[in-house]
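All protein chains but one are shown at their positions in the complex.
Moving on to chain A:
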Amino acid sequence: MYSQGLIGAKTDSGEDQAFLDAFQRRIDAEEKIEPNDPMPEGYRRTLIRQIGQHAHSEIVGMLPEGNWITRAPSLRRKAALLAKVQDEGGHGLYLYSAAETLGVSREQMTEELLSGKAKYSSIFNYPTLTWADIGAIGWLVDGAAIMNQIPLCRCSYGPYARAMIRVCKEESFHQRQGYEIMLTLCRGTDAQKEMAQDALNRWWWPSLMMFGPHDSDSQHGDQSMRWKIKRFTNDELRQQFVDATIPQAEFIGLTVPDPELKWNEERGHYDFGAIDWDEFWRVVKGGGPLNTERLEARQKAWDEGAWVREAALAHAEKRKLRREAARVAAE
C-alpha cells in the first residue's frame, strides 16, 4: 500500500548540505527520528504523504469488507468480520495520530482524501462481490500489506515504526483468518470452491499491483531507501509476496490466474507474467470500478456526521462555560 503512497512525492529539500549530511549520519546509525528532532522538509513531506495515504487506505478499506458484515454466513464469521473491520479503523486512528506528530491535522488529511488530492491504496476500488472476496482480501490484500509493513516496523521515523508493530500483529491475524475462510470454502461444496477460485481470479493481479510500479518506473524510491523510510524496493517485496503465496494457493487447491507463472530454479524464485500497468494507472487516477462510490461513501459519512461533530464541540464548550460560572459563583 505504502509504495503507492510515494507516487508523485517530492523529496527535494531546501536545506544546506551540512544539515542533510548530519541527518543522513543519524539515519545511517539506525537512530530513530522523533517528532521534535530536526528533519529535512522533504523527509517530513514524504512521511506525511505516506502515513496519510496509509491511514486513508485503512479507512476506505473498511468499505469493501463492511459490505459483507450484514450478510456474513454465520455468527462466528459475522463477529470476526466486525472485529476485523473495527481493527482497520483502529489502524487508521493510530496512523492519523502518527501523521499528526509531523504537524498535519486529521481534518486536513480527511479533506485531502475527500477532494481526491490524497490517494489511498488502489485495491479498495475493486468490489467485493461474494463472500469469498472477504477471504481473498484477508489472505491476499492483508498478506501483501504485511509484506509492505513488516519492514516499516524498522522505519527511521519512530512514531510510524512503533504504530506499525501493533498494526502488523493484527494484520497477520487477519491474513490467517482470511486464508482460513478460503480453506473452508475449498473444503466445502463445489459451489463454494468455485466461489473461492473466482475470488482469487479477481483479486490476484490487483494484489500484485499493491506493491506499486516497477523499480525502474518508480521515481522516488531511492531517496526513501536512503532515508530508511523504505527498506526494500517494490519489486523485491512483490517477489517475496508471490513466493510466499503460491504454495498457500497450491495447498488449498486453487490456481493463480497466471499462465506464465513457474518456479525458476536458477533464481530460486517464481517467475510471473506481466502486470497490466494500464489498469493500475487507470485505477490510481480514478477510473477503477468503484473509485467514485468509495469517495462518495466517505463524503456522505462526513457530511451527514457534521451536525454530530458540531454538537459534540458545542456541548463541550457549554460544559466548560458552566464549570467556569460555577467556579466564579463559588468564589
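As a working rule, a residue touches a chain if its C-beta (ideal position, glycine included) is under 8 Å from a C-beta of that chain, and two chains touch if they have at least 3 such contacts; residues count from 1.
As a working rule, contacts and distances are computed from a predicted model.
Here one chain is missing from view; checked against "CoA transferase subunit B", "Oligopeptide transport system permease protein", "NADH-quinone oxidoreductase subunit N" or "Ring-1,2-phenylacetyl-CoA epoxidase subunit PaaC", UniProt names that protein "Ring-1,2-phenylacetyl-CoA epoxidase subunit PaaC". In the complete complex, the hidden chain is touched by one of A:E34, A:E111, A:E293 or A:E310, namely A:E310. Check A:L75, A:A274 or A:A330 against the missing chain and you find that the one touching it is A:L75. Although one chain is not shown, part of chain A still touches it, namely residues 59, 62-63, 66, 69-79, 82-83, 85-86, 89-90, 92-93, 96, 106, 131, 181, 184, 188-189, 191-192, 297, 300-301, 304-312, 314-315, 318.
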